[in-house]
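One protein chain is absent from this view; the other protein chains keep their places.
Chain nomenclature is as follows: A, B and C, assigned in order of appearance, with residue numbering initiated at 1 for each chain independently.
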Amino acid sequence: MVVAFKEENTVAFKHLFLKGYSGTDEDDYSCSVYTQEDVYESIFFALSQYRQLKNISLGTLGYGENEDNRIGLKVCKQHYKKGTMFPSNETLNIDSDIEKDCVHLDLSKSPQDWKNSSFFRLEFYRLLQVEISFHLKGIDLQTIHSRELPDCYVFQNTITFDNKAHSGKIKIYFDSEAKIEECKDLNISGSIQKNTQYVLVFDAFVIVICLASLILCTRSIVLALRLRKRFLDFFLEKYKRRVCDADQWEFINGWYILVIISDLMTIIGSILKMEIKAKNLTNYDLCSILLGTSTLFVWVGVIRYLGYFQAYNVLILTMQASLPKVLRFCACAGMIYLGYTFCGWIVLGPYHDKFEDLNTVAECLFSLVNGDDMFATFAQIQQKSILVWLFSRLYLYSFISLFIYMILSLFIALITDSYDTIKKYQQNGFPETDLQEFLKECSSKEKYQKGSSAFLSCVCCLRRKGSEDHLIPVT
Amino acid sequence: MVVAFKEENTVAFKHLFLKGYSGTDEDDYSCSVYTQEDVYESIFFALSQYRQLKNISLGTLGYGENEDNRIGLKVCKQHYKKGTMFPSNETLNIDSDIEKDCVHLDLSKSPQDWKNSSFFRLEFYRLLQVEISFHLKGIDLQTIHSRELPDCYVFQNTITFDNKAHSGKIKIYFDSEAKIEECKDLNISGSIQKNTQYVLVFDAFVIVICLASLILCTRSIVLALRLRKRFLDFFLEKYKRRVCDADQWEFINGWYILVIISDLMTIIGSILKMEIKAKNLTNYDLCSILLGTSTLFVWVGVIRYLGYFQAYNVLILTMQASLPKVLRFCACAGMIYLGYTFCGWIVLGPYHDKFEDLNTVAECLFSLVNGDDMFATFAQIQQKSILVWLFSRLYLYSFISLFIYMILSLFIALITDSYDTIKKYQQNGFPETDLQEFLKECSSKEKYQKGSSAFLSCVCCLRRKGSEDHLIPVT
Amino acid sequence: MVVAFKEENTVAFKHLFLKGYSGTDEDDYSCSVYTQEDVYESIFFALSQYRQLKNISLGTLGYGENEDNRIGLKVCKQHYKKGTMFPSNETLNIDSDIEKDCVHLDLSKSPQDWKNSSFFRLEFYRLLQVEISFHLKGIDLQTIHSRELPDCYVFQNTITFDNKAHSGKIKIYFDSEAKIEECKDLNISGSIQKNTQYVLVFDAFVIVICLASLILCTRSIVLALRLRKRFLDFFLEKYKRRVCDADQWEFINGWYILVIISDLMTIIGSILKMEIKAKNLTNYDLCSILLGTSTLFVWVGVIRYLGYFQAYNVLILTMQASLPKVLRFCACAGMIYLGYTFCGWIVLGPYHDKFEDLNTVAECLFSLVNGDDMFATFAQIQQKSILVWLFSRLYLYSFISLFIYMILSLFIALITDSYDTIKKYQQNGFPETDLQEFLKECSSKEKYQKGSSAFLSCVCCLRRKGSEDHLIPVT
Partner (left out) sequence: MVVAFKEENTVAFKHLFLKGYSGTDEDDYSCSVYTQEDVYESIFFALSQYRQLKNISLGTLGYGENEDNRIGLKVCKQHYKKGTMFPSNETLNIDSDIEKDCVHLDLSKSPQDWKNSSFFRLEFYRLLQVEISFHLKGIDLQTIHSRELPDCYVFQNTITFDNKAHSGKIKIYFDSEAKIEECKDLNISGSIQKNTQYVLVFDAFVIVICLASLILCTRSIVLALRLRKRFLDFFLEKYKRRVCDADQWEFINGWYILVIISDLMTIIGSILKMEIKAKNLTNYDLCSILLGTSTLFVWVGVIRYLGYFQAYNVLILTMQASLPKVLRFCACAGMIYLGYTFCGWIVLGPYHDKFEDLNTVAECLFSLVNGDDMFATFAQIQQKSILVWLFSRLYLYSFISLFIYMILSLFIALITDSYDTIKKYQQNGFPETDLQEFLKECSSKEKYQKGSSAFLSCVCCLRRKGSEDHLIPVT
């Protein structure tokens, strides 16, 4: 909700302060101008809108104070120190050091006066950028409905006219940074329900549950590690040989580790959430990422219980068995993928929007592999240079064919193969490991262990022994 | 046709009453304004358009009466009871109770008078919403061509200026609810064909046929259940053991149940349709859903007859055999899917249009799995917070890779495996169940049953025995 | 080129005669108006533009004569015979017979006069449509460069204001039909190359080649049929049993039939092309379809020669062997597909653009199966009725899951299976048929046949015997 409020305010500011704003940003900039007259008009439009703000704006806005504690606009321009330039004669005389001039405009003067000031006579050939910055204060009344206290905001708005490219096109950026501040003087009457306590109690309850689960799982892991140590010693003593690595790993239940991570995340996330509610913190993103990821892990954890049924187990085992092969294959394919990514970025970067920066190239190629946006990618290449055009065709056809027809098919071959293997194992029995042989021989000692363990891990973890039984040696 | 008429009228109203309406809605709202002047202009535009409606509108519209039986507009505004607010000083003095003021504007006064009324001096900082509502009456003449009587409509239009967010952007909603009423005084001359009887007769015929089919299929099911009972008793008596579950289910023909459901839907749907024709009901949606679904089932039912050919049968059997495995696997995959859905909703919700609510997230992820709209989903994440941006990349790459490369491949492995199994069965014979062995031994008793059954299920169902023969024990 | 000329002229007409035309059609209509004033303005705009055509238009246009051989505009309006209507009282008094009034406007009167005429006082509540039609003549000079004679065109333009829905929205259709006529008086001087002869000669050459190929292939087929007859008689006599169907079909070479069809199409297409060149015919579409399809067949025919290599042959055989299975399976899947198509059309038709008519539904579902436009299809459902919305979710999820996860996977299973079968055959030899056994025994007779056949089919067909050898019995 806070994010949406900031977002809507930014859109409203763009409509108020940018002349001819169409409602959608053009690219990373909001709009662009091409003539000197338009630049002046855009600047003075913003200035005059700021002056009349109270009579225009629909929001609950007021003027805020600058960094220098003054109310008003601050206009800065950057330009090369001095210079004369005659493009017709290809003559250039310029000092490449950059100068920055600023002026503070308060509300006392009329915009007409500003227009006539010499500051606003811009020399475009050496101008680098004009920056108009001002602070506005606002109150988010929306929160009254759901929570007690409305938030006060300080918006640090900056309009930047960027002429660094000197290409005849000035890009206008609008940047609005919103800071939440505690309102100084709040006086709210009327009947509002104060049910935040219940939410708080619920949060605390979640934390307690997770803490319990965390402790129990950690205890199980610790016990398992101890058991492993005893087993290793015993095995070494009795059979005079070391237990293989895969067997050693079986003592550690992967699901428990998942639960521990998930619990940790939930606890930290919930604490963050309570702090945000109490207005001590504003780190929404981290909190939502922690809680979101823990939710994902909880759902994934449910799969464990499905694994107790024979029929479901095949599928889980297949996925487990094929995972290392798939990852290994991904490493190979990843090399070619990376090669294509870099190659595309270097060659097609200047001619194609989707190849402008490395991560976009990676995303674009990833989409292509999965059959998305193919025609658009083909069509967007600008036909400026025939050489690049030909290269792009070769590049795209070869990449798509290679990945879709060979690599994706190979994935299917890998998974089908794993599935067949697992199915055969289920019919004929899994190949036995040292550990399992040992377990068969002496199950009496184990049973004692199981009894105590089962009691301890009752909240979030099912019986250890049971899950150990269905672990398979992934070869 | 009725839906299209309502739709077009709503579009026409939006063009008539909303100032600066572009022809397409912006989001869930129709348009939005950002300055105080625009708000006033939009309000008075709607008022004056309403007043001149007769001279402007192209439709057959007239003023309708309000809930309080008065002709005219009703303008309501909601605002906080009282308040002063100085955002600059972060001072707020507000009564959070909401007050609602209404005024009724009839056609006698000119819009100029309205403008000067104190009601329309809005205090935006405490304004919550302005609502303009009015009723219009219309006649749908289009129906004259196809049916006897034109419908009369009452349109309950509401224009809402929503300032609840207090973000400087007021969203304008246009809501038009159309009610069908019987016209009071209809006087239609001229030559129109009255062929509605034929449609009525056809509908009745369909109902009769479906009823017959319904009865016969139900009878078959009942007979089959009786036979099962006798078989169970007999088997228990003779072989001293219970018949297994799968065998018991074979007595009930799934196709018959499909036919019964389809028939029931057609009958209810057709009755609804006749009622709608007779203008007693307006529940178009339910009627079309019933008839549509029954059509789907009828087509699916045709597959049964293809199953009598050996070559087609392989495919149907494969699908039948693999269905439980696929569903079981879907349950596993569904867990991970749900986890990702919740996680995406929590974390990416505020930053991405497609993750705004839970069902959209589910649809978006479903599309991604099937390779649609991938690049767009990647690109739409707002780069406001670098943390969220990184998370979104990890989230999307991991989700897509996991589902497309592992889970979809596993589907193929499942189906290929089922196909091979069925093919082997067809070559070497299916594994025999108790029931089939029993049937082999004593087919004389069965033949009598078949004779009677064949006669009864003549309308919609083919011979029971025949279909029983090709049932397979899905293991 | 002719199609492009017509297209561009229509676009130019729309810009000239439609007021406020945006450059793209809205739907199947070009634009729409919502107020009475706009209707009048649109009508008189078209009239006045027609009058000033010579001073406005960039094309080489002149006024053409009407069906009644008069120059000028013909404006017709259709309305219900008489009627009064008071929607406020729900009172309607209408004669449902439709009256048509026409008026002919020539160039002598000024548009101002037209405006005042009583004909243009429209009563919208009973108006059905207004139609403005006029003929224009134009010359396509573009052809001068490539061919001798420019074409003269008659454009029959009709602007229709459609108010049949009486929904307050009048849709404006622009319809331009272009007829090619021979120009009466052409006088072209200057130096133009007359190289149409070469094209003509080339066309004739193609026809001759195709005719030769056609005759030779037909001869081969006829000879093969005779041979079959003799073989059947001989076989019946010697082994006392009939030859199986599959063996009988092997005598007829499928490739020859392909060549015959392709040749026939090329010949007819080329003749049509020559006729079009000679301006006797204007049936471009049929000509291009015939020539295009024959091109497709020629390319497909090339595959035959690849079949002579062992390695390529596997693939062709696999496709041949799996085709009947795939088609059979398509029949099953087609039932479900048809069911979904009808169901979607009935239920979702009024709420979703893509479900408006049957063939669009089929295309939409087909795209969904192949993973295209999924999210858009989900998102476009209007949330008017919660029941329909829920149904649409169920409908789309079930359809996509069923088709992508089960049916597409089954295709892969089918093809993989066929591939394995063919591969095994190639290693162990194909199962021998009666025909092949017979051929082994007595190849002396066959050799004579081969000798003569090889000579005859030298132009387009390779040796018959050779291709017979690699035919496989598709079981």
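The definition used in the following text is that a residue touches a chain if its C-beta (ideal position, glycine included) is under 8 Å from a C-beta of that chain, and two chains touch if they have at least 3 such contacts.
For clarity, every value in this text was computed on a predicted model and none was experimentally measured.
From the options C:Asn55, C:Gln112 or C:Gln427, the residue with contact to the chain not on display is C:Asn55.
Among C:Ile172, C:Val259, C:Leu348 or C:Leu414, only C:Leu414 touches the chain that is left out of the view. When the whole complex is considered, the residue among A:Val154, A:Leu258 or A:Ile404 that touches the unshown chain is A:Ile404. By the touch criterion stated above, the residues of subunit A touching the omitted chain are 33-37, 39, 80-81, 85-97, 124-125, 163-170, 324-325, 328-329, 331-332, 335-336, 338-340, 342-347, 350-351, 371-376, 378-379, 385, 387-388, 391, 393, 397, 400-401, 404-406, 409-410, 412-414, 416-417. Even with one chain removed from view, subunit C keeps its contact list with that chain: residues 3-5, 8-9, 11-13, 15-16, 55-64, 71, 136-142, 144, 150, 152, 181, 183-192, 285-286, 288-289, 291-293, 295-300, 302-303, 306, 311-312, 315-316, 318-319, 322-323, 326, 330, 354, 359-360, 363-364, 366-367, 370-373, 408, 411-412, 414-416, 418-420, 423.
The rule we apply is simple: only the chains that are shown with their structure count from here on.
Comparing the contact residues of subunit B and subunit C by number shows a mostly separate set, under half of all numbers used being common to the two copies. The best fit of Cα atoms from subunit A onto subunit B calls for a rotation angle of 90°, in steps of 5. Under the contact definition stated at the top, the residues of subunit C that touch 2 or more other chains are 371, 412.
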